[in-house]
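Yeah, one chain of the complex is gone here, protein chain that is, but the others are all in their spots.
Chain lettering (A and B) follows the sequence in which the chains are written, and residue indices restart at 1 in each chain.
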Amino acid sequence: MRFVEEFRDAELGATVAAQILSLLEPGRHYKLMEICGGHTHSIYRYGLTDLLPDEVEMVHGPGCPVCVIPMGRIDDAIAIAAREGVTLACFGDMMRVPGSEQTLLDAKAAGADIRVVYSPLDALRIARENPEREVVFFAIGFETTAPSTALTMTRARAERLANFSCFCNHVTIEPPLRALLDLPEFGIDGFVGPGHVATVVGLRPFEFIAADYGRPFVVAGFEPLDILHAIEMLLRQLADGRCEVENQYKRAAPDAGNPVALRAMAEVFELRESFEWRGLGEIPRSALKLAPAYADFDAELRLELPGASVPDPQACQCGDVLKGAIKPWECKVFGTACTPEHAIGTCMVSPEGACAAYYNYGRFAREGEPA
Amino acid sequence: MRSEQRVLEIIETARGKRPRFKDELVTMAHGAGGKASQTLIEGLLAPSFDSAALAELGDAGAVEVDGREIALTTDSFVVRPIRFPGGSIGELAVNGTVNDLAVSAARPLALTVSLVLEEGLAADELRAEVEAMAAAASAAGVEVVAGDTKVVERGRCDSMYVCTTGLGRVDPRADLGTGKIEPGDRVLVSGPVGAHGTAIMLARDELGLDAEISSDTRSLWPAVEAMLDAAGAELRCLRDATRGGVASALNELARASGVCVVASEDAVPVQPEVAAAAELLGIDPMYIANEGVLVAFVAPAGAEAALAALRTAPGCERAAEIGEVGAEPPGMVLVDTAFGGQRVMDLLAGDPLPRIC
Partner (left out) sequence: MCLAIPGQVLEIVDEGNRLAKVDVAGVKRNVSVGLLDDEDGGVAVGDWVLIHVGFAISRVDEAEAEATLKLLAGMEESYEQELEELKGSSIE
């Protein structure tokens, strides 16, 4: 696979790892946050921590659009799917996420018409092919995915589809980062930035992190070599005393982002006044809803939803994991009450959740340690 | 706060226990060959039937008849669509059961076939499947000696379900069992992985992917026979890597024998199109179902000969050594990643689902 395998080259990996070693300041411990769940997944899946020195600690951030959806919204999705005549189309990522009583997978087993799709366009096709059913697309994702939903809604409107709507849970990247940076004692030295979000928004939205909060920020691709390279660039900035936003993912993320995608989003969505984030609470202007011109396609307006705000179970510490305050294994219920098969929180069931990544990939005693 | 080590210990202790089947409803996850399946089998089925042979949890069960060891196995096939590139439900049914016998080192002798047909199924389709079964049985050298047919109302099954039972005679050249696996043993795989499950996903046409990927369904008895010939005494254990893929087969064996399996990602053969489709969907080929792939655990002394023998069998030309057995951590499968680090390869909770994140 071109543009993929070259960036998984083990020899180049070793070269960059050696370079990282040479940039360490003696006696200094570095805490770097990778924001995006996809980066967390890659780090564990390729065993990158084996290639990084102990002095470089990776802290997992909140960039997992599945993880940050609060339980009440899952309950809403299940309520939608449970209705007579309704088909809920959603990404596979959502199927195991727990609501207050059950998951979408459980609801499907109990008879709800829930279909896993790869693309919002597949949901559109289901609506076209089943005019007698009310098809609702469960939209999730940061700015990476929102433009695709936007184009899908534009198409639905152009086709005057009467039986298609969107349950919109798109979120934006800047507000949660600000919320994190405002936390007292947020001891992160630098950020590995979300490469695919950057293909849409460019570098500009991240400039405040370097300018106002004094942290270097490197937008990174998702292959293991990209991540190591971004870490190298961060350490180089720290060694040089620089503090900038840099782009490691130049081959795919233009510095200016994608104006066409941004325009598509602006046409179809507007910012909600506030949105509840798991673990971070209410954050103003951090999520999208359909614009008035698309009211006919807004599932929240077409259907009545419970709309309850459901707090996480007492035992759940997903919020702390998402903020990077604790490591997955430091959660009180990690691996015991909360496992991938029976999860209490989203971090354990999202494909890119930090707890899932650690449990599925990182959970073993290294050589020389007692098991 | 507990240390990371302590947390890992607590988890491993819990996982080592026999699971309890506490689910309220049966979900698709229970049929996927992952953790949910394991819980169903170990938590409900095995304890209920209370049989030493069953407790082995092998692909076939051993029964002694007049001093000879006979292997008995059963399988149901519920695939949708029933015809797909590379095969159909009929062939799967025959080869699947033949393979369960083969990996128990039992020469397949006879099958029974039970058909559950959906009202409205076209006679031509039924005829095509029956002919496919007959052809596969003949190719595999087995006789279909008995059968049954039922018809259910339209909508009650997907065209047809096929259930097969197979009987074979255990070959004296090998003494296989999970208890025989030891640190130092080599792990072989008989061919490229992930083709069958990917072919089915593509044939369902819900994901819009188009590629030259066919099911790998085939009888593995020639492969097993070749290995028995070349290195029978050194064979420790074989397993058919069907639902849940090679990853699940390795996990089952690691768990049953209490050893650690370390696999090398780079060494596992995968067809480029299968790798690409899996990459697009965010699924790991190691978890995708196969219908013509086995994993073999072989003592070091016999590994080279076993591999060479495997490669002579039809469809097994790309057989490869993919790993080694270690002592610690017990019950776990680790992978040396293509990039240089190491990670765990656990059972999945259920079916691998396409993801966007």
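Going forward, a contact is a pair of C-beta atoms (placed from the backbone, for glycine too) under 8 Å apart; a residue touches a chain by one contact, two chains touch by 3 or more.
Worth saying up front: this structure is predicted, and the values here are computed from it rather than measured.
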Among A:V4, A:A211 or A:A308, residue touching the chain not depicted: A:V4
Residue in contact with the excluded chain [from A:D50, A:E174, A:E300 or A:D320]: A:D50
Touching residue (missing chain; options A:Q102, A:T144 or A:S165): A:T144
Residues of subunit A in contact with the chain not shown: 1-4, 6-7, 12, 14-19, 21-22, 36-39, 41, 49-51, 53-54, 63-65, 91, 118-122, 141-142, 144-145, 147-148, 151, 155, 194-197, 199-200, 222, 225, 229, 232, 248, 250-254, 258-261, 264, 352, 366-369
Interface with the undisplayed chain - residues on subunit B: 208-212, 272-273, 275-277, 279-280, 282, 355-357
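The criterion applied here is as follows: only the chains that are shown with their structure count from here on.
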Centre-of-Cα separation between subunit B and subunit A, whole angstrom: 34
Of all residues in subunit B, those that touch subunit A in their complex: 1, 4-5, 7-12, 14, 25-29, 35-36, 39, 206-208, 272, 275-276, 279, 281-282, 328-330, 332, 334, 337-344, 346, 348-350, 353-357
Complex interface listing, subunit A residues touching subunit B: 1, 4, 8-10, 13-14, 37-38, 41, 44-51, 64-66, 91-93, 95-96, 105-106, 108-110, 115-119, 122, 141, 145, 224-225, 327, 329-330, 334-336, 340-341, 350-352, 359-365, 369-371
